[in-house]
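Only one protein chain is missing; all other protein chains are in place.
Chains here go by letter, A and B, matching the order in which they are written, and residues are numbered from 1 within each.
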Amino acid sequence: MAELKCVGTTVSRTDAIEKVTGYAEYIEDRFLGPLLYLKMKKSTVAHGKIKKLDITRALEYPGVKTVLTGKDYKNKIGLYLVDRDFIAIDKVRYWGEPVALVVAVSEKIAAEAVELIDVEYEELPGVFDPFEALKPDAPIIHEDLGSYEVVPIFYPQEGTNIANHFKLRKGDTEKGFAEADLIIEKEYYVPQMQHVPIETHKAAAHWSPDGKLTVWSTAQSPNVVRQLLAKSFELPMHKIRVISSYIGGGFGGKAGAGLEGLVVPVAQKFPGHVARIVLNREEDMQGTFTRQAMYATLKTGVKKNGKITALDYKMIWDGGAYTEYGVNIVRSAGYNSTGAYEIPNVKTDSYCVYTNNSIGGPVRGFGMCEMQWGIERHMEYIAKELNLDPLEVRLLNGMKVGSTTAAGQVVEDVDFKKCIETVADQIKWGKKEPTSNGKLRGKGISGLVKCPAQPSNASSSAIIRINEDGTAHIMIGATEMGQGMLTVMSQIASEILHIPVDKIDIKVPDTDFTPYEWQSVGSRITYTCGTSVKRAAEDALGQIYTAAADLLQVPKEDLTFDGKKIYSTKDADKKATIAEVADSCKKCTGEGIAGPIIGRGSFIPSNMTNLDPETGQGNPGMFYCFGATGAEVEVDPETGVVTVLQLASSIDAGKAVNPQLCKCQLHGGTIMGLSTALYEEVKFDKGIMLNRNFTDYKISSIDNTPHIDSFIIETPETKGPFGARGIGEQPMIGVAPAIANAVCDALGVEFNTFPLTPERVWRALQEKK
Amino acid sequence: MPECVKISFTVNGENETREAEVGQTLLSFIRDELHLTGTKSGCEIGECGACTVLLNGKPVNSCLVLAVELDGKDLITIEGISKDGKLDKIQQSFIDHAAFQCGYCTPGMIISTKALLERKANPTDEDINEALSGNLCRCGAYQEIRAAVKDAAKK
Partner (left out) sequence: MLAYEYVKCNNLQEALQLLQSDEMVYPLAGGTDLIVGMRGGKFAPKKLLDIKNLDDLKVLTEDEQGITLGAAVTLNDIAEFAPVKTSIPILAEGCRSVGSYMIRNRATLAGNICNASPAADTSAPLYCLNAIVNIAGPEGDRTVPANEFFTGPGKNALKKGELVRSVIVPKPYPSGNGVYFKASRTGSVDLATVGVAVQSWGNKVMIAIGAVAPTPVRASSVEKAINENGEKDWAKAAALVRNDISPITDLRGSREYRYHVVEVLVRRGLEQTMGV
């Protein structure tokens, strides 16, 4: 490959000046037009029938324009399983579920009117953990489960609380266990956590008298929003316009659609107004996607040398009240259920179970943080039982080029060994550090892997327009939520077109103008949208050369472009400026040669297949991104306080399109992992989320975040743009296990759950005594 | 009927006189009345720092100040940090170090940094911790922010 000039270099973020000056537009910064404010009346029971719902007093309150209830929404919504009502109809399934929506001329009036709505519930027995929900006599949360529309790769079981059962059978586990020298079985539990982006969820809608719907949203995926709204409200897509803004943090929580549907009927009822809903922090925490809790039993057969011969992994997930998205996390965890390791015989059963807890859904990692917690803690048990080095056990079983995953997919372009040895070296693995001040020190490591969780045909596209002066516009459907997508796409286009990044304009999507993008999730955009942008740039370049070849009367193959002029490599005098070519290119005698240069590119994966419904075998991964985490901790055994002394993170990015931004993402994911390792746990009491604000849901701050040593490994992804793959989620996955492994090393206790709060650590020490 | 009070203050160096609703927070006043949307709302209870502004030169959570309390005071928001279209050295340093990702906490983070560097020209790590521990960044740009603050201090 020719030496790269832009890809692989650090350029300043293209959204930098807007963000440091406060002028960056987020959704709430740009509403124009007469506003209508929406406030939800929320259920005060977790499971119940709505016996009485009286909105009369609210309707009469001055300033209230209308009050909507469930029957004002004709259809349900759901990305994978259509199980969710916008507003509860007849029944509520989680505490805080909306039962009515007040529309008023001010936020204050709307909030006051909410208090005037009278609701009576017939409380039904609630189910708050999936084991209760699985009992044969458990109350059924979705009585009509059998009639819900479902994407046929998910298997809800009518008459039960099972929303999906993903099955995977690879090889022969009976044989595998028989071959083993030792069998180890443990249980693991990962609690719910919440994304808590600093910007909460918001949406607004406007209906014009000619029937055009405009929606503003914090959604990560405007095209999916458009698609789901088209379906739920029976509108043609060209009459729905979804406008993105900068997103103040997504982390998966703003994937799919939800709030947008609430505002649509309001907009339709009041044409010309902008109906807007803004969730406050408490509503955001308890009313939007929460990471599903995982209860798992993991059994492995191992040889004396540490080689794993068989794995039996049973995962039961608390899907919450609606599992329209959660069913896929359960599947994704299932088909990746060996983590970064190759195991020949695998039996996995992954269940998504309804409960009356908050709605489960996508969170960074999409099941990997939870499932690989089990795997990476289990590797420690294996090492301990066999008296082996945990690093050696990981290297022995670690995937290499040609390894097969749990789903039987062959991985290529992988160097897991390098990832894990890098972090092990960094934290000086094997060297026991002395204790001091009564504190105990320990080291831990973890591998990690993830492929984008997406349908096998999830596609992307891009359009590049070359302006008459040789500057360019990129149009894509991907959203910018901090990951630096805008900058990276600009760099990819710049590399091909030789137009400098600061001469390229790129914006967040507006579905009336920007082309299709499935979703900005799954760590896929650099790969899929990046390839689309590269192809669009190549297409534009091809058009430039075609026009220039005609203009200059030279063969196309002889031409090259330096960003300003196109010239023949064989005769430098045969040249034209980009303006001459892009500005309605014409011959010197006047005849037009070529119209405007509009480059087009799209991408659809061709290496993913369906999975066998009985065995889960197939190719679910578009690419696999490996990495590793290493941690050294110091623990105060008297108070249980864990201090992280060293944190090393490696990610195999394939090619860091922007090394600085790649490191930012690596640090960011590592810090989110750190925060979950030590602090984060959603607490429920009979479905009521107890810690739904920052006073009692704590996340990492600058003063308790250690320095992170980060390593970008570059094993090129053959099919990725310039060898790149996506890395947004991966850095988070290995952190909680690495830290827990380090704490276990320091204290000689074992943890099968986290966060490792001071109290939890202290209790483990007490039990040890 | 909410009571309105006339208040006079300066905002980003400019004199203003406006009507403030008694029940309104300073945050809401800044965004909805002054239309300065750089200051963000993240929690409304003074925990996240996204709403940080300088009130008489001191960094405060504007969600916990009433709009009427602005009377007679000087307010600086993120829009007032760059002067005559030129970026402040802190802003440039944040850009150079990529000390932000989604950008939502960034105005508050820069305001807190501005106040810190005015109090302490050469802040230690401890000083930075104290000044910024109330500005949450969920994207996890802390390492870059620390580097940017130290770099800005040197300039």
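Some points to look at:
Throughout what follows, a contact is a pair of C-beta atoms (placed from the backbone, for glycine too) under 8 Å apart; a residue touches a chain by one contact, two chains touch by 3 or more.
This is a predicted model, so every value here is computed, not measured.
In the complete assembly, the contact with the undisplayed chain comes from A:N704, out of A:T44, A:T615, A:N704 or A:N752.
Of the listed positions A:L4, A:L35 or A:A111, the one in contact with the omitted chain in the full complex is A:A111.
For subunit B, the list of residues touching the undisplayed chain reads 1-3, 5, 22-25, 44-47, 49, 52, 55, 58-61, 63-66, 68-69, 71, 112, 130-131, 133-135.
By the touch criterion stated above, the residues of subunit A touching the omitted chain are 108, 111-112, 638-639, 641, 678-679, 683, 690-691, 695-696, 698, 700-701, 703-704, 757-759, 762-763.
FYI, only the chains that are shown with their structure count from here on.
The distance from the centre of subunit A to the centre of subunit B, each centre being the mean of the chain's C-alpha atoms, comes to 30 Å.
Residues 12-13, 15-26, 28-29, 108, 195-200, 246-251, 280-281, 480-484, 660-661, 664-665, 667-672, 693-695, 699-703, 705, 707-708 of subunit A touch subunit B in their complex.
On subunit B, the positions that touch subunit A within their shared complex are 2, 23, 31, 36-40, 42-45, 47-48, 50, 77-79, 81-82, 87, 91, 94-96, 98, 100-107, 110, 128-130, 132-146.
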